[in-house]
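All protein chains but one are shown at their positions in the complex.
In order of appearance the chains are A, B, C and D, and numbering begins at 1 in each one.
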Amino acid sequence: MRILEGEGVSKHFGGLAALSNVDFHVDAGEIVGLIGPNGAGKTTLFNLVSAALTTKQGVIKFKGRKITGLKPHQICRMGLARTFQSVKIFGNMPALTNVYIGSLFGIPAGTPSAYAAKGAEELLEFVGLSASKVTPAKDLTLVNQKRVEVARALATKPELLLLDELMAGLNPTEVAQAMELVTKIRDRGITVFVIEHVMKAIMGVCDRIIVLHHGEKIAEGTPQEIANNRAVVEVYLGE
Amino acid sequence: MLEVNNINTFYGKAQALFDLSLRVEESEIFALIGSNGAGKTTLLNTISGLVTPASGNIEFLGKRINGLAPHIIVEMGISHVPEGGRIFNEMTVRENLEMGAYSSHAWKIRWGTLQQVYEIFPVLKEREKQLARTLSGGEHQMLAMGRGLMSRPKLCILDEPSYGLAPKYVEEVFRIINSLREQGITILLIEQNVRHTLETADRACVLENGHIVLDDICDNLLQSDHVRKAYLGL
Amino acid sequence: MRRKLLILMVSCTMVLALAAPLFAAGCDEAEPEKEVIVFGAARPLTGPFAVYEEMAFGPIYKMWVDEVNARGGLYIEEYGKRLPIELKIYDDGSDMGTMTSMLERLILEDEVDFILPPASTAFLFAAAPIANKHGYILMGAEGGGTTLTPLLPSLPYYFGVLNYSDHYQMPVLADILSDAGIETAAIMYLEDLHGVEYSGVAGIELTNAGIDIVMTKSVPLGVMDVSSIINQAKTLGAEAFLSFCYPDENFLAIGTAIALDYNPDVFLTGPGANFAFFAGVFGPAAEGIMGYGAWNTKSSAASEDFYEKFIALYDPGLLDWWGHNLYYAGLQFFEQAIEEAGTLDQAVIREVMATSTFDTILGPTWFDMTADGEGGGLLAEECYTGQVGQWQNGVFEVVDPGANRTAPPVIPKPAWPAEE
Amino acid sequence: MNSVASIVLNRSFQLGLLAVILIALATLPLHYQGYNIVRLLNIFMFVVLTVSWVIFSGSTGYMSLASAAFFGVGIYTSALLGDKLPIAVVVGIGALVSSCVAFLVGALTLRLRGIYFAIFTFGLVELIKHLTLWWEINMEDRRGRLVVYVENDIIFWVMLSILVATLLTAYFIRRSKWGLALQSIGENEEAAAHMGINVTLVKVITFAVSALFVGASGAIIATRWTYIDPGIAFNPLYSFMPVLMAIFGGMGRLLGPVIGAIAFTYLKEELGTEFPELYMLIFGIILIVAILYMPNGLVGLIQRLWIRGFRRQDADT
Partner (left out) sequence: MVEFLNIFIGGLILGGIYALIAVGLSLQYGVARVLNISHGEFIMVGAFLTWAMYTFWGLNPLASLAIVGPAIFVVGFVLHRTLFTRLRTSSASPAAYEGGSLIATFGLMFIIQNLAIITWGTDIEAYSFLNTGVSIFGARFAANRLTMLLFAAGICVVFYLFLARTRLGKAIRAAAQDPETAGMMGVNIKRVLALCFGLGALMAGLAGSLLSMCYPIRTTMGLEYTIIAIIVVVLGGMGSIVGSFIGGLILGMVGSIVLYIDPSLSLVAYYFIFILLLLVRPTGILGK
């Protein structure tokens, strides 16, 4: 089943085409990777899907329903959550409150606050941060802030999670932990769509990879296919 | 060349560096390895004067530099290429490079230096008149490094030069780091790409929670069990 | 826990702060012997209206207080002795809310014996009901207006001294203009009570006198360029240009008219032209410019004396040839009424003021009260020294037809001086 | 010490104390007619303005300079309807009209952030002022209006009610889910939107709610002024003051703006009466010294002293 699909999605900034006519889809239960050089339009695509930017050309569907034109909070409540390339946490609030807000507002009918609080604690533990519950989020390290973002996104009870460069700046050991986290998220029945530069990670966890270059989709396939794709090697992977 | 002796640094109330010492010798690539939050960037900021250590001292070419303002430290020959590049987006590529040569001795010879930088990074010459924000990610990092070289540094501090770059550009960055050493510039490097870094650098130290736990030549570190387990994921 | 304690501590402090003055008010000591008469006022020492304090009523009430005290004070029969005057001036910062509060503070908390008026028409309007409620006499100095006239029956304690648009100025202007054979006039007025009233009354009076008003333009407060208006008046060939604005705009209008070489037969401006420093700013260009409200040293011997006293104390440039003698006369009237009443009881003094005529620098002076004698009053027409003035050879001459005139009007006015 | 503290910290004791203060205030005009009524009235007004400002701007970080617009709308409501309807109804209408204006402004300014929002709202005050002026002069040939006169004690009671309503609203918003949403908007609006918060709705409604109290206090205070014109009603002072008072008091908690407004109003009046010639100078110096030495406002200072006091006590025992 296609949980997310886009047809002819384009975006222009001024005269510059950030995305032109991209078709893509994500199937339920998959982990899909989105790679490409900086400025290829990866984050723009995420922004369009999550409605941080408005889609004027092309159609994006989530669970078969057209979501172009909806507001971010509506998309979130439909079950699509995301994290951000540059972290956007609620810095002066404790880590737990960050997650709590996700569970309070992320679900259409809202959650009774007691349940929400309990859920938030569980999720913080899930991402391995139960020790820093009361620390203001801005005092956490970048890695932990990204984890808070993941927990916060999960708190909205999503069916699809967009992860934007979760692993940038991590050392190989930390990358391995992050990969494990992504797999665990999928094991909870959540479809994952990731942007990553760390090839080892992307090759290791993704079922399928989409490659963007200059706003166009240049390749799509299993990690094996991508690694051997001439065009991808040329513009992105290098010899 | 650079000697850090027993420094303690605080961020607000939290101590970030504990009694930390290290030495960087002339014309070597010295790498700092550690997980996020270990204090690597704090250490670099302490060296370049953005953060003042609470105690201890830092000497560069035999002169004490801790407590001096950043602009004086630049003048003495330390150039800091910050994490993420932090180029001036609303200025042209050329103006960014000129800013790199701001310190007075470098300013006088900036046109000569500019030609040298353009030789190392030909793409910057092509983009000379563009606003820096129109550059792609790879070019962005080139500009940051080029700008760092404009001050004719004796010691160049590179804070995660490959952060967020496509694999193809990561190769390019390491190639450039190597070529800098060949020109006689000493380099202090932070990188997450641990294997690549240890293969490129001469010596490295491992920083954990504000303490140095290992300090050795890279070949030894590559063999170390601790490094292999904690940083290479093996 | 600390936070709760903190909340508690602060609330306690609040309660104490509230209770303290109540307590103090509750245990008033026995009334001591009266030693001094206190006059209180909320005046604009700062803010945009501060200019009034410096140039209009301010110098006059200070001068008057000093004079009275030099004589030993006001003789109050009730106490059988002279009591000196003390001033209690608060700064209202040119803010209406602050002014009303300060005025009530003076009356209720400081229990001053008398109050002096705040500055500007709008503030007078707001002060009058407060003064009336507490039974304090309010002499209106800087301000007054047709809007207030219908309210007079409800304001028995209000005594206005300043002349204004239909309080004789515009009718006199209309006479002067029609006598001189002026047929067309252009009006520029400020979007403010003053401008609206004057342009409205001038419209009626001039039209009645057969003068055609060819242009009426309003400008907002803070306007920075009026050349389009001057150009238009020039194009229309208006023989008289009337600027019902404040000094800022009036100065701008004159400067622009000089630069654009628009020299109508009559150039009249509102507040600004009446100040002595005006002639200094414009030099020979001031010649022939008219303004409303007028007196000068030739008006009477008493005026001459007042002028001498004033310049002995202040910079002559501060002199106001419209209101200064009126404010001073108002205070002289007030002073004599208090002594006549022989008490500080304002109701008694009010009756004296409403029914008596006293000698002031204006000559015999009285107020025209509302028909039933129960309301407030305005200075009588006969008391004014002049309604319209004109700069002639450095003197602000009174050019009203009739006995007040000190010089005939020069119409058309002389040309602007040639470039230096 | 301990037993006193436990009594003092007892919740019902605190509530009781609050009730006593409230009753004391409410019955004050019955036995006292002096100037303190007016003084308290002014303080109440500024507390209302400041707390209303904080309800929206304090948590969302959008610095609104529109208070003067809502205040002025309230004032004009009173000027237009004051003599036709009972004063309580007029105040209610003033509140509602202000709130509607705020709703429209909020809906219009959604795209503006930071300083642009602040100056936009300020420009709006000026636009409304000049439009009203232009309308009065060109369409009605008048300038300014007389407002119906109301006794001080009535004004006092109405203002006290508005104050209580404002404080209660601020308190409950702060403690509710809604307050959390506001706070998260202040921390990071984009993230808040992606967490399922309807940021537009939350902002606009809060803005409209905060304007309710500002409009109401404008409507009632106008009756004290008795004569108003656009320049008086839409005085930008009433946009700046709440901001200054809130920062002066410290915005970390609800008490900060309250204390800030009280201290500020009191200080301003006392200086203006005690040192009329030098009060701006002294006031300016106090502001600068305050900002240099009390980075967290008055409340921050009190807290610091308080904690220090505690430490000393601990050290003594």
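The working rule: a contact is a pair of C-beta atoms (placed from the backbone, for glycine too) under 8 Å apart; a residue touches a chain by one contact, two chains touch by 3 or more.
None of the values given here were measured: they were computed from a predicted structure.
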Handout entry: Contacts of the hidden chain among displayed chains
Key = B, C, D
Exercise for the section: Identify the residue among C:Gly255, C:Gly342 or C:Gly363 that touches the chain left out of the display. Expected result: C:Gly255
Fill in the blank from the handout: Contacting the left-out chain: of B:Asn66, B:Thr113, B:Ser151 or B:Thr197, that is B:Ser151
Exercise for the section: Identify the residue among D:Ile23, D:Leu131, D:Leu201 or D:Ile307 that touches the chain left out of the display. Expected result: D:Leu131
Handout entry: Given B:His71, B:Arg175 or B:Lys229, the one touching the chain that is not displayed
Key = B:His71
Handout entry: Residues of chain B in contact with the chain not shown
Key = 48, 50, 69-71, 74-75, 79-80, 82, 86-91, 95, 98-100, 102-103, 106-107, 147, 151
Exercise for the section: May I ask you to list the residues on chain C that touch the chain which is not drawn? Expected result: 45-48, 50-51, 53-55, 94, 191, 217-220, 222-229, 231, 247-248, 251-252, 255-256, 258-261, 272, 277, 281-283, 285, 318, 419-420
Exercise for the section: Would you write out the residues of chain D that touch the absent chain, in ascending order? Expected result: 61, 108-109, 111-113, 115-116, 119-120, 122-124, 126-127, 130-131, 134, 137-138, 236, 240, 243-244, 247-248, 277-281, 283-288, 290-292, 295
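The rule is simple: only the chains that are shown with their structure count from here on.
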Handout entry: Where chain A and chain D overlap in contact partners, by chain label
Key = none
Exercise for the section: Let me have the rounded angstrom distance from the C-alpha centre of chain B over to the C-alpha centre of chain C, please. Expected result: 73
Practice task
Just give me the whole-number Å value for how far the CA centre of chain C lies from that of chain D.
Solution key: 35
Completion exercise
Per the C-alpha centroid definition, the whole-Å distance linking chain B and chain D comes out as 51
Exercise for the section: Examine which chains touch each other and state the graph shape they make (line, ring, star, complete, other). Expected result: line
Completion exercise
Chain pairs that touch, by label, are A-B, A-D, C-D
Problem - Residue ranges of chain C in contact with chain D within the complex - result: 1-11, 14-15, 18, 21-22, 25, 45-46, 89-93, 95-98, 100-102, 104-105, 107-109, 122, 125-126, 129-130, 133, 147, 151, 191-193, 195-197, 200, 218, 220-221
Handout entry: Contact set on chain D toward chain A in their complex
Key = 177, 180-181, 183-184, 187-188, 190-200
Handout entry: Of chain D, residues touching chain C in the complex
Key = 5, 8-9, 14, 17-18, 21, 24-25, 28, 32-36, 38-40, 42, 130, 133-134, 137-138, 141-144, 146, 149, 152, 221, 224-229, 231-232, 235, 237, 253, 255, 259, 262, 269, 272-273, 276-277, 279-280, 302-303, 306-307, 310
